[in-house]
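The block underneath contains the structure these notes are about, expressed in structure tokens.
A single protein chain has been omitted; all remaining protein chains appear in their positions.
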Amino acid sequence: MIHSTAKVGKNVIIGEHVVIEKDVVIGNDVAIGHHVVIKEGTIIGDGVSVADFTLLGKFPFTNNNMARKPSKNLSPLFIYNDVKIGSHNVIYRGVTLSEGVLTGDLASIRENVTAGKNTIIGRNAMVENNTQIGENVTIQTGSYVTADMVIEDDVFIGPCFSSSNDKYMGKGNEQLKGPVLKKGSKIGNNASLLPDVVIGEKAIVGAGAVVTKDVEEKITVVGSPARPMTKD
Amino acid sequence: MIHSTAKVGKNVIIGEHVVIEKDVVIGNDVAIGHHVVIKEGTIIGDGVSVADFTLLGKFPFTNNNMARKPSKNLSPLFIYNDVKIGSHNVIYRGVTLSEGVLTGDLASIRENVTAGKNTIIGRNAMVENNTQIGENVTIQTGSYVTADMVIEDDVFIGPCFSSSNDKYMGKGNEQLKGPVLKKGSKIGNNASLLPDVVIGEKAIVGAGAVVTKDVEEKITVVGSPARPMTKD
Partner (left out) sequence: MIHSTAKVGKNVIIGEHVVIEKDVVIGNDVAIGHHVVIKEGTIIGDGVSVADFTLLGKFPFTNNNMARKPSKNLSPLFIYNDVKIGSHNVIYRGVTLSEGVLTGDLASIRENVTAGKNTIIGRNAMVENNTQIGENVTIQTGSYVTADMVIEDDVFIGPCFSSSNDKYMGKGNEQLKGPVLKKGSKIGNNASLLPDVVIGEKAIVGAGAVVTKDVEEKITVVGSPARPMTKD
């Protein structure tokens, strides 16, 4: 079903059982897989690929128990040229994916996230709302990027990374502060970051480390709790 | 496809390419997204939302190698009023979701699980069979809740939590015992719980902690293995 108000460019391949809702705009040379759903107002550039079973432009919902309600006035989902989106993705309204971004299968990205050019958001990766991701960032498979994070350019995040933004674990009205990963920092697989920590430029967090306080630039930390690596 | 024996209430919105099998009952004021599959016998209350690509009422299957076979006689999937279910969920037959429950996208919940009122089961969260979850519980994104757990009311589980129920790792006939999380306990992100541990009322498990034995009420534990937090 392609809504009559949707605009579809030239040389666009559309699979079986696709749903394209009203006011969607699709550029040229785009490939849409089978069973894809594109919600109203989504804007897709040229040369984009979207694999099967992916949902683009989802509106958030909430229940009475959530600490923070999603914002009501979200801009459309913008997908720039040459983005490649895996299968079974869930990408919300209010997201911007810049040129050359790639997402793995089963990735999900919530509202008000931006991802810079050529950034990779891996298989099963989860990116929560209001997080800003720079250019040439790699977020590997199964990583959890919490809300309100800042991830600068050239950051590398290994698989199964975990982060949190809530010091008081669900008590309610306190301000949530996600970690900040400065330019070129690298995070090993299955590392955990506590709320509000800052990882300095080109710093390295070892695999499985539990980072409870800021890490200075170019320093390598390991262990639980994470401490600067020593020579012995 | 809506089977002729299914009963659908008033003011129900049903998306494209939806499959509703025999003997399904859907209440009033329900919104069913595109590509949703509702298996036979599922019962859905009033005011429920189900997002796209979600599978409700799945029957379990097994192979020769599984330690324990799924039970054959499962009650239907019951979804009470005002439940909100994310996209790409897999929720099995034999599950009960109480009023006001919310599930994130890509969540999965196996047979014989109950979730109490207003509980949140986060994005990509996995809940195994025979686990009982109380009211006002929050299970955050990417958490793994093993089989045979008991999670009491008001528990908060941070993202990427991991649990296990099998001391002997797949050897076979031993009894499986999931952890017990007592009322109001809080678990930090990426913490690991071993089989059969009990986390006391209002106890706190720090991020990344590996909990190998019981934690008493109101105590905070951190580290690997987890130990009570000291002042220095």
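Each chain carries a letter (A and B) given by its place in the written order, and its residues are counted from 1.
Throughout what follows, contacts are C-beta pairs under 8 Å (C-beta built on N, C-alpha and C of every residue); 3 or more make two chains touch, one makes a residue touch a chain.
Fair warning: this is a prediction, and the values are worked out from it, not measured in the lab.
A.B. asks: Touch as defined at the start, partner being the missing chain; which of A:T42, A:T96 or A:T141 qualifies?
C.D. replies: Checking each option in A:T42, A:T96 or A:T141, the one touching the absent chain turns out to be A:T141.
A.B. asks: I'm checking contacts with the chain that's been left out. Which of A:D23, A:D52 or A:D214 qualifies?
C.D. replies: The single option touching the absent chain is A:D52.
A.B. asks: Please identify which residue in A:N124, A:S164 or A:T212 touches the non-displayed chain.
C.D. replies: In the complete complex, the chain left out is touched by residue A:N124.
A.B. asks: Could you tell which one of B:A6, B:V30, B:L106 or B:I157 touches the chain left off the display?
C.D. replies: Result: among the candidates, B:L106 touches the missing chain.
A.B. asks: Determine and list the chain A residues touching the chain excluded from the picture.
C.D. replies: Missing-chain contacts on chain A: residues 15-17, 33-35, 49, 51-53, 82, 84, 86-88, 100-102, 105-106, 118-120, 123-124, 136, 138, 141-142, 156, 158-160, 186, 188-190, 204, 206-209, 222-224.
A.B. asks: When the complex is taken as a whole, what residues of chain B touch the one chain not shown?
C.D. replies: 1, 17, 19, 35, 37, 53, 55, 58, 61-66, 88, 90, 106, 108, 124, 126, 128, 142, 144, 146, 160, 162-164, 166, 169-170, 190, 192, 194, 210, 212, 224-225
What we mean here is this: only the chains that are shown with their structure count from here on.
A.B. asks: Between chain A and chain B, what's the gap in Å when you average each chain's C-alpha atoms?
C.D. replies: 24
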